[in-house]
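To start, I am sharing the structure in question, which I have written as structure tokens.
Excerpt of the complex: some chains, original placement.
Lettered A, B and C in written order, each chain numbered from 1.
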């Protein structure tokens, strides 16, 4: 997530540099061709305006959908925060007051923390084994790290541990089901993130966008009365680049789990969940919040 | 689902070729008629711009609704992933620890895998009997294949099997109801997909779109001061074709179960559910992920 | 619901004929008045463009909201499909295996089918008594047909029948409540349809639309340099009629229970629910799907 301070303009420029340069070359090509080939006509500027309106509306669509994906990813992680707290609070309420928290409650807290970190790492295609060893007994950690889908395996471990509580008569039938319902919520949030990660934004729209922008860039130079190289080329380049800037912003937003500065800050959120859960359950050592060192938090 | 690599431009062009050619002929007709009939007037270009704005807004509406259908289809399949995992995890938690998994749990896993594949095939109007035989005992497979609606029949089989667990006192009254609630979620996702499949996008909008595009294409040539065949025809054709390109993109998106490259990748998702469920429940042979061979995954 | 084939262009034209003719007369009035009264000024065409943009945006709003109502009606009926299946599947699971289905299950199936047909007919203000006699014992049929709100009365009958199952100890306390929850879902879908049926789309927007279109139609002729009757009148008529075409399409969509070709196909859906429920519960005689004979299905 980009923060409100310390950001450099270079971050924005870098992403459109290549394509802006292509548009610049293309604008040169079109404008210079006007010198050598004696085109006798002039295209009404309104034609460019119609294309401009279309591009603007396509960009509005693109921006909206990208924002919705980004916001949905954030909502999924917000739900993870809520359900993590509710899950631990439910256990606190359901377990009899004289239960040994160290034996019964803390393993759930640590597994839940591990789940949050590991889900973030898995979505970003990062290795997870180190995280697991930090929170789980080494045998369980290995078992989870080897699984096809580590976060899902952690939820299975949760479920089996809940079953053990039931077998030891620490929770009732009804409470067993209720805790399982919270696990179902966590499964849903995990699935939501995986869906956003694995679904490619319809590629046809990127193609359509480019068709319109290049059509616009080739028509625009023919709309000017006079022919000034220093007017035509910068104008065509700047306006097209501004269009591309918006499209790139949308592309950054729409994929929020790519280990990039514009990501949903999953590691920061996982840490804040860890702090929340540990301070709810009487841990004495509670980690610090992650303080971003640069212009973004991950 | 179209992937980010290996795609050919031919894919996009192919879909608009026919209609772009029609527009090309139509543009010729209008432009050539201008030579033979001495029209003494000129239409202000702003009239074309007004129509252009209208077309752009209609396209924005169309694109939005098509995207929403496509995204809803993807959400329904995301929910199927989640509920499949939750269903098996619930069974794992509810069945006593010493239950024989091979007898009690695995039939549910296999029936659930069959359900996912069969739902995808049914939506695409593909034959399902082979899939069923892969996962179910041959008698049950035949019974399901002959049913009016095979995926719905599989859910009924699930329900009856859950009832048998209850009759054998392996699950409690409350757990019976809870498992049924998960089946209800699967019913809802199935119904969502069927609704998208069976609901024709309002045809009036396709008609309105064409009215506006042809009105635009017939007015545009009369808006140019001078009459250059090589200017008028390409411009009218290109801009109208660009409009049609967007409409066709919307049409592809809005019907996501047509066995086309732009489909929701239901087979790929069903396979990943199979992997997920089998690795959760201790299967030793787990299939591979489907690797797309071309520029799309189905 | 309009289908993808067999549709005639007459369907679209018919709905705008009256208003297009009014606009045509109005355009004549304005254009001819220009001949007799020597207006010395000319209005910039941009003024018409500004009004055109406004009309386009108002139409986009109108189209969106109308589509949302139409889609919500379809979603409500999709939910009815799902909940009907889930209701019967729940009964199948909850009733002991050796229950006589003919006595206990089939009356629910038939009442549920009746409910679907009757809800559709009530929304369309059609008579319902014939449908009821087809599915219910004649005394119950009469009682329901005489009720203030027949579909609601059918749900009450369902509820009392569930209570009888409970009194006969065929279902438990918890299952009683769960079945009632499914009835609540059906109540909600019914209420959603009634809400769409009974809520008039804000009339002010129709009025605003007309203010803008007539303002546009009276300004447009004053924007042309020259005065050609054969240019002005067709242009004003065609463009205004195109605007009205979109508005009429919205009006058709926004009221989906009017016994019109653009309706939500409630009878077809009710029939497919009947097929689904009867084939789930071992009926031997199962009706055929409704095949549309014309360019729409009801």
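The rule is simple: a contact is a pair of C-beta atoms (placed from the backbone, for glycine too) under 8 Å apart; a residue touches a chain by one contact, two chains touch by 3 or more.
Just so it is clear, the model here is predicted, and its values are computed rather than measured.
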Homo-oligomer size of the whole complex, from 3 visible chains: 5
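Note that only the chains that are shown with their structure count from here on.
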Type of subunit A:subunit B copy interface by residue overlap (half), same or different: different
Cα-superposition angle relating the copies subunit C and subunit A, to nearest 5°: 145
Interchain centroid distance [CA atoms averaged], subunit A/subunit B, Å: 23
Inter-centroid spacing, subunit C versus subunit A (mean Cα positions, whole Å): 38
Overlap residues in subunit B, where contacts from two or more other chains coincide: 46, 49, 53, 57, 60, 174
List of subunit A residues in touch with subunit B within their complex: 40-41, 43-44, 46-47, 49-51, 53-54, 57-58, 60-61, 65, 147-149, 152-153, 155-156, 159-160, 162-163, 167, 173-174, 176-177, 180-181, 183-184, 187-188, 190-192, 194-195, 199-200, 202-205, 207-208, 211-212, 215, 219
Complex contacts: residues of subunit C adjacent to subunit B: 1-4, 7, 9, 12, 45-46, 48-49, 52-53, 55-57, 59-60, 63-64, 67, 70, 74-75, 78-79, 81-82, 85-86, 89-90, 92-94, 97, 172, 174-175, 178, 223-224, 226, 228, 231, 235, 238-239, 242-243, 245-246, 249, 252-253, 262, 275-276, 279-280, 286
